[in-house]
Every structure is written in C-alpha cells, then in structure tokens.
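All protein chains of the complex are present and in place, except for one that has been dropped.
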Amino acid sequence: MPIDGIWDCYTTWNPSGGVMKSYRKELWFEVPTRRALLNITPKVEACLRESGIKEGLVLVNAMHITASVFINDDESGLHHDFEVWLEKLAPHEPVKQYRHNVGEDNADAHLKRQVMGREVLVAVTEGKLDFGPWEQIFYGEFDGRRKKRVLVKIIGE
Amino acid sequence: MPIDGIWDCYTTWNPSGGVMKSYRKELWFEVPTRRALLNITPKVEACLRESGIKEGLVLVNAMHITASVFINDDESGLHHDFEVWLEKLAPHEPVKQYRHNVGEDNADAHLKRQVMGREVLVAVTEGKLDFGPWEQIFYGEFDGRRKKRVLVKIIGE
Partner (left out) sequence: MPIDGIWDCYTTWNPSGGVMKSYRKELWFEVPTRRALLNITPKVEACLRESGIKEGLVLVNAMHITASVFINDDESGLHHDFEVWLEKLAPHEPVKQYRHNVGEDNADAHLKRQVMGREVLVAVTEGKLDFGPWEQIFYGEFDGRRKKRVLVKIIGE
C-alpha cells in the first residue's frame, strides 16, 4: 500500500478537446407535504441523454432557498433519520424562535437547506453520470405545498 | 400531475457549441466585525458582464478557510437567525474548548464555514446568472477584522 493508503488508477482523458456545448432544463415540483426527499436521478439522466454531451459537468441546483439538491443513499430508513436529525438541528417549532418568521413560518427550512446544500456537481464521462455505487441525486423539500424548481445545467463536449 | 410531482419544461441548449473562454477576478473584503454576511450578487454580476461569457458556469469561493460563500435570502431577520443558529451549533466561547485555539481564537469559524459552505456554482444562461426568484450570493465572514478574498472564476462561451 502506498503512503497514506492512496492508490491511483483508471485515468482517462481527451487531450485533443472539442467545442464546448451547453444545455439547460428546469424540473418543476409540487410536493404535497411540508417536507419530502425525492430521487431525481432518472430525470437528470434523461437531461444528459437529451443534451448529447459526452464529457463535462452537470450542475443540479435548487432554484429556491428553502430546498436542497444533494447526493446520498436511496434508503427509506436513512431518509427518516435525516428528517429526525434536521428537526433536531433546526426545529420548525416554535416558529416564533426565528425573527424571519414574521408572516412566514419557514425560517427552519432556510437553515435545513444550508446543512443539506443547494447544489451538486456531477462529472459526465462517456455520456454517463460518473457515479460511485450508491450515489443518487435527491431534491430535498423543506417548505413544500407550492410549485418549485430545480435547474439542470450541463457544460461539455 | 406526472409521477412524483415532477414537471419538465424550459429546455434550452446550444448543441453547435463554441470555444471555451475563462475569466478570473478576486474580490477583497475587510469586515470591521468578527462576523458579518455581505450580499455580493451585484459584484458577481459585474464580473459576468465584464467577461462577456453567455453560456457557462460561475464559481464563487472563499479563498480563506474561516469564511463562506453561500446562496440564501437577503432578509435581515433571517441573517439574525443564522447568527444565533451558528453560535448554537459551533459556539465561539469558551475558546479553550477547541484544540485549534492555541495562539488563535477562530476554531469556531472553521466549523461554521463547513455548515455554510465554501463555494457556490451558478449557471450562466444568455449572459445572466440563472437564478430562481430569491437567490442571492453572500460572503459569510466568521473571523473578520482583516483583509480576505473571494475568487470569481467563469468558464464558458
């Protein structure tokens, strides 16, 4: 084993290069509950196929500041654990603990979104999302019951 | 409503492509207090205009490890809530609770920056930051009273 337990392998690259292409799509959601986690990986894969881009980067970001896009495991027990944990870190109640909650009650959603993140950036290699074995992209809704959007922007060649 | 409450729409793309351009600028700050949140969206928009890039990606990152760049709401009540919440998650006092604080007192700033994040990546579409209705870019200072920098790097065509 080399120093630090680090191996290198599976290098691929395209040193000759090509022209840069771009692609954009909005995904719209209307979640019927205040909070929910939705696996949007198939939607992002469909965007990538439509774009025709083979090497590059896919940005997937929430366009709203009370929602997240993140990568983790598609396992219902874990999703329950996230719900309990986020409520402990940034509780919804009492709503009056937050100064933001004047005529609103979603301050906790703004905080939860910081823990879970706004965006993910995924490599595109040979026309596919370059993922490890369990990586799945989720839309994390923390203030639902209205229409909200996710942006998919792909840059590459 | 389709399965999962997901709609698709507003696809745009440039399959013919173009040459890839790059642009870089540093933004410097000297915040007079230990902690502050500054809306830097107009500065990033000015960089984008100067670059002339129409389709691509803007990376905005703190160049210091006790500061953040993040996207959330420009609302003073919420900013107060962030301050209270971050102090609860990673309190500044007592400074001696942190091993990092030998000759320094900013360990909490390193932790707060992890919650709020180092960087944001924003899509550029038709020469504009491709934002939802309330997205604004903030510089989050957690150990101020000295000069610090944010990097703006734009890649596109």
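Per-chain numbering from 1; labels A and B assigned in written order.
Keep in mind that, in the parts below, a residue touches a chain if its C-beta (ideal position, glycine included) is under 8 Å from a C-beta of that chain, and two chains touch if they have at least 3 such contacts.
Not measured: the values here are computed from a predicted model.
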* To do: In the full complex, which bits of subunit B touch the chain not displayed? Write them out.
  => 18-32, 38, 40, 43, 50-52, 57, 59, 61-65, 89-90, 98-102, 107, 110-111, 113-115, 117-119, 121, 149, 151, 153-155, 157
* On subunit A, what residues meet the omitted chain? -> 1, 4-20, 55-57, 70-73, 75-78, 80-82, 85, 89, 115-117, 120-123, 125, 130-135, 155-157
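Here is the rule we go by: only the chains that are shown with their structure count from here on.
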* Asked: Just how much do you need to spin subunit A so its Cα atoms sit on those of subunit B, in degrees to the nearest 5?
  -> 120
